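Read through the structure below, which is laid out as structure tokens, and then see the notes.
Some chains omitted; the rest stay in position.
Note that the chains are named A, B, C and D in the order they appear, and that numbering of residues resets to 1 at the start of each chain.
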Amino acid sequence: MEPNNQQAYDRGSTIFSPDGRLYQVEYAREAVARGGPTVGITAAESVVFASYGSARSPLVVPESIEKLRDIDGQLGIATAGHVADGRRLVEQGRQFAHQERLRYDEQPGVEATAKALADFVQESTQVGGTRPFGAALLVGGVVDRPRLYDVDPSGTPTEWRATAIGHESDAIREALEAEYEQQLDEHTALRLALRALSGDERELSTESLDVAVAREDGLTTFDEGQRRDLLEETEL
Amino acid sequence: MEPNNQQAYDRGSTIFSPDGRLYQVEYAREAVARGGPTVGITAAESVVFASYGSARSPLVVPESIEKLRDIDGQLGIATAGHVADGRRLVEQGRQFAHQERLRYDEQPGVEATAKALADFVQESTQVGGTRPFGAALLVGGVVDRPRLYDVDPSGTPTEWRATAIGHESDAIREALEAEYEQQLDEHTALRLALRALSGDERELSTESLDVAVAREDGLTTFDEGQRRDLLEETEL
Amino acid sequence: MEPNNQQAYDRGSTIFSPDGRLYQVEYAREAVARGGPTVGITAAESVVFASYGSARSPLVVPESIEKLRDIDGQLGIATAGHVADGRRLVEQGRQFAHQERLRYDEQPGVEATAKALADFVQESTQVGGTRPFGAALLVGGVVDRPRLYDVDPSGTPTEWRATAIGHESDAIREALEAEYEQQLDEHTALRLALRALSGDERELSTESLDVAVAREDGLTTFDEGQRRDLLEETEL
Amino acid sequence: MEPNNQQAYDRGSTIFSPDGRLYQVEYAREAVARGGPTVGITAAESVVFASYGSARSPLVVPESIEKLRDIDGQLGIATAGHVADGRRLVEQGRQFAHQERLRYDEQPGVEATAKALADFVQESTQVGGTRPFGAALLVGGVVDRPRLYDVDPSGTPTEWRATAIGHESDAIREALEAEYEQQLDEHTALRLALRALSGDERELSTESLDVAVAREDGLTTFDEGQRRDLLEETEL
């Protein structure tokens, strides 16, 4: 198909191109690919997350732009892509957890939360009056056992032992595939996350790195000192 | 009709072309044709399913992307095409079953479930404000007797003794027509499913294959060992 | 009017062309003309139906694609054209009958059912947000006396002594006009239906033929043996 | 204004052209002009109607396509143009009469019915989301005294002593103007109606003609014998 034809099918999210593609969803994936990458790895008793962001102004309060946030204190959630869309989805996840707890007096697990977010995202790709979300999600935590999902802009949830979203996530995932083993201890998982995240080009520093670990007792975010120690141990 | 004319009629799902065609529905069928194939066969006392998917990352948790899922524990349902749309339809089927059980205190059968899903899909092709679903379905199971339906993107349900959806489903169905007999025992049906699914080109392996059997007591999914045994017996 | 002008008026169902035509409705008629034909004939004490469908896969369960269905057990209804639209209209007819029975404790007759369906179809041609239905209907049965209606994609109901819908229905109707007499006995009517349906080109077989008869005590569909006997008697 | 400019203003019913015209309404009038004509004449104590329709298949049940119908048993109503739209308007008239009778325990008169229908039609020409009706109406009857209205696709009701709608209605009306007198006896009015309807070209026959008379005691439709007698007396 030549450029002119493609253009005819990509101006609305609600129509298929003659070859069965949804261009608006594919363009939303481009928005994701423009966002800083996040790695998530399930370890023996936790899920570890590491995010890379471009150098930020020293005037920003880092907490306000951290990519690793929590849902209900328990689950970790990371976003890549259009920042405001990501925030909207995190909030949607928090509302879901809040309502589930009210309704069933119980915290929703990783799978239920990821699938509820995926439903919400899929609807934005089919129904008129809204564009798709330009953000992908990683949702992980330990409810019974460590689990990790990603949700892409089409609204597909996939469970992973380890994966990445955002810029060059394919290359990062290849690095994970080469080194990942099941039942890693948390510390080994963290170092693997940093090696995969840095890849060939990204220079990790305490300023450009966010780290968090979801354990049975909730999500813990690393402070600057913890991040520096981790970077030194990982020899990056 | 030359390209320029076609383009005039395929930008919305709600209009006919001069020759009475609905292009958006036809393009949604292209989305189905891009998806990995699934075979379904009714045997004497069960319905067997076999799905082929391209090699997956070793880091994916296979259960999260399996194509063969259950409705209410009882029926098997498979999707081909745009993955997020397929998930949405599976969920719609689950909701239907849930509501039927609440209302009539009884599990809905294969026919009722397939037709309810077909109604839902047809509406998406006629009413404005939504695109068609880019996914086809196979729904099968044993409620009284083994039955199998497919539902295509136009919203047409068809009952089959054996059929396939997804990539090259026509060729797979031809293979089934040549070999299918009624009242097959389950094991013979499974081997037929694998032979038809592999065809001339697809190399089946425990990684690329999903297998499930719906019996009177519900849907059973094959684990890796069962899949390996089956592949060896089928000599593929 | 040259092609370019026509195109300007046929992209929405809700506008007239300068010569007072509704192109979307005419295109929906093309969808009907692409569907296998069905003949309906009122006999002395029954209405007979015969449908021709292209050879089907031996794996299809014939009942699931039969063109001759019932409303409320009493009336026969046949569709031609876009299959999923036809199903939607059959269901609409069933709902109408169900509600009428709840409301008046009485089965609706042929005329009331056909007109309710016609209203539903007409609305789809005038109101925005939906396309016309790409299907025509035959509705017949014996409530008091044998009656037969067709409903076309514009939403016009017409009562007939005998008629046809679908591919080459004009030629089939001409054949009926030449031979039809009132108060035919049922058997003669069935043979006339088959002769008209086969015409010059269609080769009728037990596989490509559906036959049903609506009598005062409800709709009866012919099984394979009955169809074979009928074909032999008709000498086709 | 050259063709290209006109085209710019005739694609929606809701906008005026620079010279203050509503093209969609004018095109709906074209749909009316394509329909078979009906003549209505007020006589001393009745309103007579005569409709011409092209030769119909001998298989059609004539009642189902008759152009002269009743509202509430009392008023006569005829339509010309897009058949399904005409039916919709007849039904709207019947609903109006039904509601009026429920509300006021009294049958609505000719004027009230015609004006209610005109309101309904006007709205379809101004509000978005619907096209105009491609049908004109004649409404006549005797409530107190004989009265006759037409309603055109713009939604304008006009009272007439005698008039016509549909194909070549202008020519038919000229014929009526030449011969009409007030307080005609019914029989004379019927013969005038047939002469005007046949004009120079239309060959009236019992098959192509519908005749009805609205008197104080309701609408009476002529059967084939009555139509034949009338044709003979009129010497057409």
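As a working rule, a contact is a pair of C-beta atoms (placed from the backbone, for glycine too) under 8 Å apart; a residue touches a chain by one contact, two chains touch by 3 or more.
For clarity, every value in this text was computed on a predicted model and none was experimentally measured.
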{"item": "Copy number across the full structure, from 4 displayed chains", "value": "7"}
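FYI, only the chains that are shown with their structure count from here on.
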{"item": "Separation of mean Cα positions, subunit D and subunit B [Å, integer]", "value": "54"}
{"item": "Multi-partner residues of subunit B (each touching 2 or more other chains)", "value": "13, 128-129"}
{"item": "Category of the chain touch graph - line, ring, star, complete, other", "value": "line"}
{"item": "Contact set on subunit B toward subunit C in their complex", "value": "5, 8-9, 13-22, 118-119, 121-123, 125-129, 147, 149, 154-163, 173, 176-177, 180"}
{"item": "Interfacial residue positions of subunit C with respect to subunit B in the complex", "value": "3, 7, 10-13, 23-24, 27-34, 57-61, 63-65, 81-85, 87-88, 91, 124, 128-134"}
